[in-house]
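Pasting a structure here, questions to come.
Here the complex is missing a single protein chain, while all its other protein chains stay put.
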């Protein structure tokens, strides 16, 4: 049976189900227990699992990240709650020098099964240090898997897969989507990593959107449909591993692609995906692959400025129109 | 007059000259004073400038990075020495949440004129935590400039420009190149940011190499020349800002490009540059743009493994041959 | 409150006014939030006024402070104006940061406020660096680093205390211990003793009642003078209380602290009411004069709010300005 639940509830359910299944799982982070996080995503868990498994920490991100790494190396499966994605800068050493490399450096003898759950997304008027989408940084580091759920359904299925994975997995939730509802089955399900979701079939252009940008691409596709442009929409769901085949097959069919992501455009996700398409579907392209990331500026506080830093459905539709009509091609 | 000096000496000279010119500059980091850093790059500076301007710190990277940010905001121009590029994970918060954003967040009222000098490069048998090339992470963050000197000449000119820049600049030196000599003028010179260097003219393929990979591209070009393939070699010198025009003009001429960088390939430098070329020189390309980054694995210690993780002249030449002969095109 | 000599009438009145200004600013900011006129959310300083004012009144204009997510109080106390502050809170072009920073990044370099910070503990290095810079450049400036009790958990503090102590920097670490880290009593997440942590680095540590503006100011004056002479660094733990929730949206807070506790602090230990009473009892002002001060400041604040509501947003082309100093528009540059 499928009911509609919020993304927040989906994450909560995924964690609760897995914690019931496996005693070695515990949650650790700031205000995760009674407060259930500022976004209330974890509400109720401490009541069920106790403070031994839902652990409030001091405001010491590097510290509790390191603690999670050590716990993961010794039989536990910690889920680390990092309140804002922007704080990932604080845990980079423990995440990237320790967690990501331990399995390799030990020749496969030690492993670090942990989940780091955090968030991304701007336009919440939270300014430059609480609005970043920093998944590209993590995706660059070998040894880390990176999941980007785009709805409650994905949030639950990817979280459960992440918890069962024997590697460090970083999940970025879109903080503006916590209250968005989507159909989620009552029955247990997992979403395998590395399997993109073709959300919508189309002929003329492939829109590849991650996380918050999946909805943007869907809405752009609706706009375009009215104009007779048929857009295929793909959600990679995980960027490490990346389901290149599904993306390439789509672009080989549509001959055009736009990659849309809420991280900064430069040196980010869009360049990676666009360059793989440009290389591996070279002969199939009728137009240059388009990249639409967040503007390369720190996220401004002022609503008048913040809103223009992030791709919108209209913006994506505009770009699609241009490449479908060949207008951007001849400039290149 | 031009003499040959090592990259190490070039950095040392640049810093010494600037420190003589401007009293507000100081150096801060671990073992920078008497020891002159483990690589001996800063030898002699404490003797000239004293411990008030060449400051040995405890082993506290986040701490002295933060101190540098505050000093830069208040009239000083600190040069931070970070012993290994791998430690950048430890300073990410102070670098990316503070230094990079302060000018913007303050609406232009505060600025952070600091230089973070560190290094990159593998094949030194230093294993996974002392061998990374992490410049892509920094390049992704708006507000930071990123310089990648490829010889003693660039090291001096870019360092002097960095020190005079009113923004946070991160310079990654190639640690294997410290003892490599190159001609460096006695007279003062600066190398402006955002001006790529066309090291070698060619007709058939453009090799874009950064830092340590510039030499690799040069050697590949020599190999190719013997076989009648004429390669143009471009060193961007800074990746933020990136001299897109010089790269695009070259590719529009040669119709083929390979981007070579020592950072991990996935979600790194090569994707950014390749996707810009693919987009903006779309009609000029006779073959898919090739990317050659470091292998997407933690850097292994064993020499038997480490050497195969980094692009080599032969590897680059092989790839160039394939695209010049059209072999990779038809697969795509 | 210990009896004081009346020699300092002017100073006393300025401290009183500054505390009232902070309270008035916060009440208006809260109202802007509740009436959905403010973008995002914000953290109220109400209740902690004696800390910011007691310390900042001991500073010169050129002395520096670093501030926190709960930073309006520090900003006002260090000399900022209502108009530019409200403009900033509303994301308007005339704000201190042209609307780009907002509440959590408000900075006012003209009076030495190096900025609020949305990273807990994030400014501890900055403050220490400002002190190093002042010393190196031969300035006499002292820097005060404000942070909360929760921030003492951040490793950065220990790193910079070590360096500040080694190098005898003119920095004062001022921990506003309001008892809470967000929705958790800090006692539950802090082991041992906070003053002992500073002392372990050889830093002289003090505790003071953060609701008593004169006690705070006395101590601050002494330590600032000593820091200026090179006897720093120092640490002060100031016991205080925040009246509102962690942020303006934190309304239902029974699960982490009781209404009784809140009203006890407000009734018995309010820094403004108590100081007002003392000023009266010492004959420095009359009750009527206090009311007049309050009214005048409230009217000021409301006028500034209206000004800010009417003010313009930055134009769209500002969005890529100020990414880099010396670069007009970053998007044309990178």
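Assorted remarks:
We just call them A, B and C in the order they show up, numbering each chain from 1.
Convention: a contact is a pair of C-beta atoms (placed from the backbone, for glycine too) under 8 Å apart; a residue touches a chain by one contact, two chains touch by 3 or more.
Values in this document were obtained by computation on a predicted structure and should not be read as measured data.
Note on the chain not shown: across the whole complex it touches A, B, C. Within the set C:49, C:159 or C:209, the residue that contacts the chain not displayed is C:159. Within the complete assembly, A:142 is the residue of A:142, A:268 or A:293 that touches the hidden chain.
Seen from chain C, the chain kept out of the figure touches residues 153-159, 161-162, 165-166, 188-193, 196-197, 199-203. Listed here are the chain A residues that touch the chain not shown: 24, 26, 52-53, 57-58, 60, 62-76, 78, 93-94, 97-98, 102-111, 113, 142-143, 145, 165-167, 194, 240-242.
As for the chain not pictured, it touches chain B at residues 30-31, 34-35, 38, 56-60, 62-63, 86-87, 90, 124-130, 266, 295-298, 300-305, 308-309.
One rule holds in what follows: only the chains that are shown with their structure count from here on.
Comparing chain pairs A-C and B-C, the larger number of C-beta contacts belongs to B-C.
When chain centres are defined as mean Cα coordinates, C lies farthest from chain A. Annotation: 29 Å between the Cα-based centres of chain A and chain B.
Rounded to whole angstrom, the centroid-to-centroid distance between chain A and chain C, based on C-alpha atoms, equals 36 Å. Taking each chain's centre as the average of its CA atoms, chain B and chain C sit 40 Å apart. The multi-chain contact residues of chain A, meaning those touching 2 or more other chains, are 86-87, 90, 127-129, 266, 296-298, 300-301.
Taken residue by residue, chain C touches two or more other chains at 97-101, 105, 117, 119, 122, 155, 323, 330, 334, whereas all remaining positions touch fewer.
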